[in-house]
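A single protein chain has been omitted; all remaining protein chains appear in their positions.
Chain lettering (A, B, C and D) follows the sequence in which the chains are written, and residue indices restart at 1 in each chain.
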Amino acid sequence: MNQTVWKKRYSFYLSLLVLLVALGLLFWLEVNKSNYGMAVSVIQKSLVFSVVAVSMNLLNGFTGMFSLGQAGFMAIGAYTTAILTIPLSRVDGVYYMKGVAPWLKGVKTTLSVLPEPLLIVFALLIGGMIAGIFAFFIGIPVLRLKSDYLAIATLGFSEIVRAVISSPQLDRVTNGSYGLKNIPGFGVTQAGGVLPVGAGSLLIPFFFALTTIAFIVLVINSSYGRAFKAIREDEVAAEAMGINLLKHKQLAFVISSVITAMAGGMLAMYMRSIEARAFSVTLTYDILLIVVIGGLGSVSGSVLGAFVVTFAKDWFLRFFDSPLVIGGFQVPFLRMGFRMVVFSILLMIVVLFYRRGLMGSSEFSWKGIFRWIRRKKEGVETTKGEMIDYPDPPPAKPAPLIPDPPGAPQEGGRDER
Amino acid sequence: MKDKPVLSTQDLTMQFGGVVALNNLTMRIDPGEIVALIGPNGAGKTTAFNAITGVYPPTNGFVELEGKIIQQGFPKGKMKRLYAGENAGKYTKSLSLTPDRITKKGVARTFQNIRLFKNLTVFENVLIAHHTNMKAGVFQAAFGMNRKEEEDMRKRSWELLEMVDLSDVGLEKADNLPYGKQRHLEIARALATKPRLLLLDEPAAGMNPQETQEMGDFIRDIRERFSLTILIIEHHMNLVMDISDRIYVLDFGRQIAEGTPAEIQKNPEVIAAYLGVEQ
Amino acid sequence: MSLLEVRDLYVSYGGIEALKGISFDVEEGDIVTLIGANGAGKSTTLNCISGLVRAASGTIRYNGEEIQNMDSQKVVSRGISLVPEGRKVFPNLTVRENLLIGAYLRKDKAEIQEDLRKIYELFPRLEERHWQAAGTLSGGEQQMLAVGRGLMASPHLLMLDEPSLGLAPQLVKDIFSIIVRIQEMGKTVLLIEQNANAALNIANRAYVLSTGEIIKSGAGKELLDDQDVKDAYLGVQA
Amino acid sequence: MSFVTFIQHCLTGVSLGGAYALIAIGYSMVYGILLLINFAHADIFMMAGYFMIFSVSSFPWQISIPIVILGTVVLGVLIEKAAYMPLRSAPRMSIMISAIGVSYLLQNLATYLFSALPQAYPAIPPLKRQIRIGEVSASLVTFLTPVLTIILVFLLIFLLRKTKIGMAMRAVSKDYDTSKLMGIKINSIISLTFVIGSALAAVGSILYFTDRMSVTPFSGVLPGLKCFVAAVLGGIGSVPGAVIGGFLIGLSETFLVALGYSTFSDAFTFLLLILILLFRPTGLMGEDLQDKV
Partner (left out) sequence: AQTPSAPTDEQPSSDKVIRIGVFQPVTGENGGGGFQEVLGIRYAHEKFPTIDIDGETYAIELVEVDNKSDKTEAVTVAANLVSRQVSIVIGSYGSGVSIAAGPTFEEAQIPVIAPSATNPQVTEGNDYYFRVCFLDPFQGKVMATYAIDNGATKAAVITQLGDDYSSGLGNFFLKAFADLGGEIVSEQQFQTNQTDFKAILTNIKAADPDVIFAPSSIATAPLLIKQARELGITAQIMAGDTWENQTIIDNAGEDAEGVAISTFFDENDTSTPLAGEFVTGFKEFINANSEYYNKNGGDGVAAVSALGYDAYLTAYEAIKAAQSTDSVAIRDALVGIELEGVTGAIAFDENGDAKKNMAYIKVIQGGQFTFDKTVMTE
């Protein structure tokens, strides 16, 4: 009906429905992994990147800190996870150049009592923790810098991390610049277990993304998130409102770094083999690209951006790379390398025409979709970029912090609590 | 009723390069007073605010809030050589709380060039100012374990907006408000930090005489309602003379007069430097 | 023909209509003032004339030429200069450079120096601080600088958006006498002021704006005696 | 390290630094005026390398040099018009992404058109003339680079400090609208910035590639990053700062590699940068202008 009013619980049920459908789809995909390998791989990557993008957005979009250290923190997470999870039996093969440091072997032997899933969780957490400690300590001097100076300093930090990891001095820990391989992947790899082969290869990254992103969203919607936004808007005024700049910037920086590092660990598991070179500035730029394409200051934008960019770059545009002959006619331009040309052009088009990103700074909401559809049906012209961007009407009372659970009194009624 | 002053400054001096923007300001403000700080352009009024609220560490002298020193400085480094103010050598300690610490201690301010959080809503602007008094840590806040506190903050924010007549535009972007409303919002935001001392920098700038009068009433009103002490900078003499209990006059960074509005209006030095011959 | 003719001017920001079809004239050699409450659309009017804001519809004619939606830079070259709201000095240039850049389009070197001298005379404070980066000036000093910079363009039509904002009482008076002097030099002035008393006193013609519409117009002195205007804008006289 | 080896390293470092300085100025100028980190600058530099290769195949080098400079300038201005001008009023980040996009596009286009294989950079005979002083041996270009850099920089500083155009550039960098109100044609001023930046990049590319002899689509990436760091280190927006930064990085990089720490040569550059920023938060020569409260 045209006149239906959107109710909060509709959103809840719809979200639940979508979640269930998504879970089902993911499960189906991973069981049929052999037929949909590309889809699985691209979804895995998108999930991991969406986590990094959201945590980068926390800094760049919500706190207004232009930070370009993501690759460095991902490297910390990736290497920690990799070093701790490479199966003991494979270690010597991995460190074939210089051998593995005895203490590290000792640590790994001790840890090998843990079953693999636990070991992985443990490794991810340790990676996050190390990154958090780093973030905390470099934050003290570096976060005082302003805008682009901060950007270049964090970028510098990330490059230093990379250099240290690949330095010959650390050969016996990080395998220097040769990288690490035989990192366990997400899913069950060996047949013979209780679960089918491939099980978990999507659901694990999915739950990881879900929890970390949910956490960031909760932080953003809390009073601390508002303080971050205040800092983004005007540091002087924020400070005058009693917000401790350094403390809050550091908080955002540490949260973002910990989660970025954990995502780095996930990336290591996705890649199965990593090298320091992969964690260069280019990786950070790629993430930045996702964040801005999605919309600075929009969590759903970052997630959308991660999927759109990864799908386009790694999958949809692939056919541009192979020569195509239709009826004896060689389609011009199509050959190796053309995909990236097309990708760059598409990128430019998106930036030029959606200058505030796909989502602007607004978030996805069922209500927005609903209104948009209704508008379309009524033939009201919508303008570009305005699709989901509807301000709420002034409420009769302050909007509640947490959306009401289904069954709670509906909005409109003034209830004093 | 003259107990401890809310705010006092002693020999407060602020020098930028060779420019002594504020020279040896010594003043006191008692609880519940409305005190005005006036003077020609560039006399150092805003600088005084900045030195009090910790935006700049003072070059010399100190600031006390309710008997406790919050800012103190003496010329060091290159400034030692350059120093052109008075009382060099009198102070040897330095202490400078950051603006947020000072706000936490109960001093709030508005800015001469309005500094709202432009892209946030009017409501959020006020809500954010409550953050400083929040107890919950980041995890508690994130997981909604401080629901009570959060709801309280929201309720009080709407109340404040109601008071400045902005509740109907509460969900507008702050930047879209007309100038005069933005000034009101800045005051509401400052009040949300629960100050005991409020510093207002030209709250009536850009207002017509009618609006200026209303601003005067408003300031008096909030003083009563929140039992505030107020220090105000203004160039609208009608307003200043109307609401202040006492006035300090600055010229070229120096205090040239202090007194009640009646005294100041008659002071020849003030007339020469600031008010002009006929009023 | 008037020097400046504005007809049926509409301007909107996104969805909000800031000007709803205003029309007015500025005669050569006059001081014309626009008054009105906060948010009435005064600044929008001036910004639209100088091309900073696009008109949705309507015409603006200057010396018979249509200038609506012309590039700002071209509008300036026609001899219209705006002292914008909120001072907008170049914070990274020195006081002197700010003044010189006001004369960017002028080629007459000797006269530029002469004008610079005159402005220093008007605002001695600026000369005192000619080396200082404009960003560190006090609010009032910046306001002086903005007015001075506008004068340096030596425009035919000078538009001032609240030039007395944040100035000390004595300087406010000076500003108004400067405006009269500018008029005496044969220039035309379009003025926005919150200090409606003073503005109406010197204006040949005045328009009252309210929520994007002109609700009253007349000679300056005439409006000064108008009861509605008194009630709405002038306040109780001290 | 023997004295001769030391001098040889110095020579390498100073020459590298000179080329870095020329590129760094381009970053610094564009940043100074648009507040944009022009990621595409490194690739404009790379394209200048290809222009030379193609130009020399049809013309003698004397004619090729002006052709290359002209071509690079046209490319730089074209990029500005196509990718940055439409975004004048857009948020800063969008322009930055546009710059990254242009950078990707140039790299990928070059890969697509010219393949990823290195192409030999033509030898310009007089520049390649071997000069031998005692044990130290290097080509003329090694000596020429720093000298030419210094001369160009002085010309540029004069332009920025002493002319009306320079003043207009600094004004535009802060506020487009108000600049327009002064009668400044902001688009022309911005284009001019790109003209100068690209021309310097072209000269830099001739010096740099003549010394390094081959061009690939990714030749710009690493020097680009380093020159950007040089610009920041010197105080982004400041021309003399960029020059100092360029030489500092050129020298420190060379010596680090020489001492066998080639893994750390880039890292050291950044370490230096961070240390300098800690003591001078806006770089060595950067203006420390915060808005007045």
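Please note the rule applied: a contact is a pair of C-beta atoms (placed from the backbone, for glycine too) under 8 Å apart; a residue touches a chain by one contact, two chains touch by 3 or more.
Because the structure is predicted, anything quoted here is derived from the model rather than measured.
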| item | value |
| --- | --- |
| Touched by the hidden chain, restricted to displayed chains | A, D |
| Residue touching the undisplayed chain, where the options are A:112, A:147 or A:273 | A:273 |
| Residue of D:72, D:254, D:269 or D:282 touching the missing chain in the full complex | D:254 |
| Interface with the undisplayed chain - residues on chain A | 34-41, 45, 90, 93, 96-97, 166, 168, 176-179, 181-182, 185, 189, 270-278, 314, 318, 321-322, 328, 336-337 |
| Contact footprint on chain D, counting only the chain that is left out | 1-2, 4-5, 8-9, 12, 16, 111, 115-120, 130, 132, 137-139, 211-214, 216, 218-219, 221-222, 254-255, 257-258, 260, 262-263, 265-266 |
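In the analysis below, only the chains that are shown with their structure count from here on.
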| item | value |
| --- | --- |
| Averaged-CA centre spacing for the pair chain D and chain B, given as whole angstrom | 47 |
| Rounded Å distance, chain C centre to chain D centre (Cα mean) | 43 |
| Centre-of-Cα separation between chain C and chain B, whole angstrom | 30 |
| Junction residues of chain D - those touching two or more other chains | 293 |
| Touching two or more other chains - residue numbers and ranges from chain A | 236 |
| Complex contacts: residues of chain A adjacent to chain D | 60, 141-142, 144-146, 148-149, 151-153, 155-157, 159-160, 162-164, 166-168, 177, 236, 281, 285, 288-289, 292-293, 296, 335, 337-338, 340-341, 343-345, 347-348, 351-352, 355-357 |
| For the chain C and chain B complex, residues of the former touching the latter | 13, 16, 35, 37-39, 86, 125, 129, 132, 136-141, 143-144, 162, 165-173, 194-197, 231-236, 238 |
| Contact set on chain C toward chain D in their complex | 50-52, 71-73, 76-77, 81-82, 84, 88, 90-93, 97, 100-102, 104-105, 133, 135-138, 149, 153 |
